[in-house]
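Apart from one protein chain that is not included, each protein chain of the complex appears where it belongs.
The first chain written gets the first letter, and so on, giving A and B; residue counts start at 1 in each chain.
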Amino acid sequence: MSSEHETVVERGKSNGQLADSKTPLIRNCWYVAAMAGEITRELRARTILDRKIVLYRKEDGGVVALQDRCAHRSFPLSKSTLKGDNVVCGYHGIIWAPDGRCVRIPSQSTCPSVVRVKSYPVVEKGPLIWIWMGAPEKAREKDVPEFSWFDSKATVGHFHLKCNYLLMHENLMDLSHFSYLHGSTLGAEGFAEERAVMLNTDDDTVQYYREIRDNPVLAGVLPMKLQEQLKGKKTVNRNSVCFVSPAFTTGVDKITAYDSSGAEVLTTNMHIAHFLTPETQNTTHYYWAGGRDFAQSDSKEDREYLELMSRLTEQVFAQDKEAGELIQSMSESDCDPDFVERHVAGDKMGVAMRRVILKLANQE
Amino acid sequence: MSSEHETVVERGKSNGQLADSKTPLIRNCWYVAAMAGEITRELRARTILDRKIVLYRKEDGGVVALQDRCAHRSFPLSKSTLKGDNVVCGYHGIIWAPDGRCVRIPSQSTCPSVVRVKSYPVVEKGPLIWIWMGAPEKAREKDVPEFSWFDSKATVGHFHLKCNYLLMHENLMDLSHFSYLHGSTLGAEGFAEERAVMLNTDDDTVQYYREIRDNPVLAGVLPMKLQEQLKGKKTVNRNSVCFVSPAFTTGVDKITAYDSSGAEVLTTNMHIAHFLTPETQNTTHYYWAGGRDFAQSDSKEDREYLELMSRLTEQVFAQDKEAGELIQSMSESDCDPDFVERHVAGDKMGVAMRRVILKLANQE
Partner (left out) sequence: MSSEHETVVERGKSNGQLADSKTPLIRNCWYVAAMAGEITRELRARTILDRKIVLYRKEDGGVVALQDRCAHRSFPLSKSTLKGDNVVCGYHGIIWAPDGRCVRIPSQSTCPSVVRVKSYPVVEKGPLIWIWMGAPEKAREKDVPEFSWFDSKATVGHFHLKCNYLLMHENLMDLSHFSYLHGSTLGAEGFAEERAVMLNTDDDTVQYYREIRDNPVLAGVLPMKLQEQLKGKKTVNRNSVCFVSPAFTTGVDKITAYDSSGAEVLTTNMHIAHFLTPETQNTTHYYWAGGRDFAQSDSKEDREYLELMSRLTEQVFAQDKEAGELIQSMSESDCDPDFVERHVAGDKMGVAMRRVILKLANQE
């Protein structure tokens, strides 16, 4: 164990070295605005990065994201009416086009170009709709991420979190909580002691890796048939996690089993992506998707397994949600001026992530 | 269409030219405190212009409005007991007279004159009780308004609004919202395009007028019998609205029908008054009364018509309430620093009204 791991760093409220729940939200980033199926020809209100947005589809299916506040008298466009591709304000009938231009004002004959609402760049890719809340000239569609494993077989879910998004990113940067917070659901005893290795990166990602021999932490969530095949085999469990951007963190859990001759007899890959879209400074939209390279058939058995996984995942992430919300509430209600948070070895990646966020915030 | 109508005025948060929801409430003004029937020998608490008030009737029926907060230890007098014309505080038994004097302190033998609660000037006129929350020496009973048409046949109602009162005054200063906000209830299609004319006034009122030929906007709310009589006739619909004071706005809708010879065959007058009493900066007591010069008999038919009108009016004003509350909520929760409200032609009267309110606020 390196001495570096043992360092205990103080983090007081005035310690400006790490991002915390007061750090301004990062705007120049693609965030998940919604699952594709959520956005239809119905106007849907959503708050993202402290901005009121209305989302809808045009007649050709293209997704539109407008400022939800009529530029005239602040009436919510999401309480208005869709007419073709335009939104007719429900108060005085002013009409807004998908690009934010005003195209009709009933009480006057012209529409000055200065009268407009913001239109936000959105990109639909696979099952996700992404939005860019930052400087429009920096929005590049090629930066929108893609997930090869995220197909119709993936298990997905959604929570609204009453906590700052960094509390969830921090949760994901230290999986030693598996043994405690998820002890009852995952039974990942001993996992907390397994040391993770942080990989050096020269960009703004934070990656880490664990290799666990003969006690694959997530073996218990494999289909029974695969669990049988692992019995008595030597295994290597490779678990890696990557904080890709303020908008999401991904993980892969790979289990390889070897027979007594050392030959590889089984390999399973489980993928996960956690999409964390700040709603406000202290609330978060949390979407997740889990994929895998097994149980992909249309058999009753596989379908039942995926349903089971879907429920289990929701159960586990509900524990993360509860932890995040308890911590948010504690931080807001405890008034002890002496309180200082302490870092432990397991926080190395979380600390690195918070440094990245602070750097990004300072750049904006 | 005059070029003036087309002007788009910017209103940013720092633009100090117009009153908005942050403008201090106007105190030197008679406001409706309650409908006459609401105030009885029961103590009734009400907050008006951010002041806690207790209202009740003396044994002779006269209405009293006292500060609701005992000057001794802040116990609410509205949770106390009426004894003759006085209020006995429910905590330590201190007794307050209708003029705010202290007339008994159980633990001592005298009542120093400095110990008193505020007593507010009130005037009961017809079905309304008015209150003066400003400088007492400026309260003149002769300024209390009167409405000849407001009698026992009038349709009345009340809403509590979770929005600043100016949002409702502004609503009334631009009836172009009829076609959109009330499209489903009034079906006033095309009304938004009808140009209103603002009348010059040399006082602090704002008046405007519309003349609509052959398509009377409110014809649909007349009794069926009258609607029959309008059929095939030439009509002129004269609609005028007046912001009289921060406390209320009135309107008259007159429909005149002419036969083919040009002779007047029918005239109907509908009156409305909207009483807007700020409860706090961002909540409002909204009372309304509607009168008319038809359907005034005691016949079953007329009574049923008035009941119908009563329900319809409430339904329409519920839409105004919803709009006001949505806008208030939007203004409070949207944090986009770039947002600027834009004025359109239809806002001419609303803008004039907000100038008057700002002027009055600056005078106080």
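Brief remarks on what is shown
Simple rule for what comes next: a contact is a pair of C-beta atoms (placed from the backbone, for glycine too) under 8 Å apart; a residue touches a chain by one contact, two chains touch by 3 or more.
Keep in mind that what you see is a predicted model, and the values were worked out from it rather than measured.
When the missing chain is restored to the complex, the residue among B:K52, B:K162 or B:K254 that touches it is B:K52. Considering the full assembly, B:K118 is the residue among B:K118, B:K153 or B:R355 that touches the omitted chain.
Interface residues of chain B facing the missing partner chain: 47, 50-52, 67-69, 71-76, 79, 88-94, 105-110, 112, 114-115, 118.
The chain not displayed touches chain A at residues 1, 5-6, 8, 10, 170, 174, 176-177, 179-181, 192-193, 195, 323, 326-327, 330-331, 333-336, 338-346.
Simple rule for what comes next: only the chains that are shown with their structure count from here on.
Per-chain CA centroids place chain A at a distance of 49 Å from chain B.
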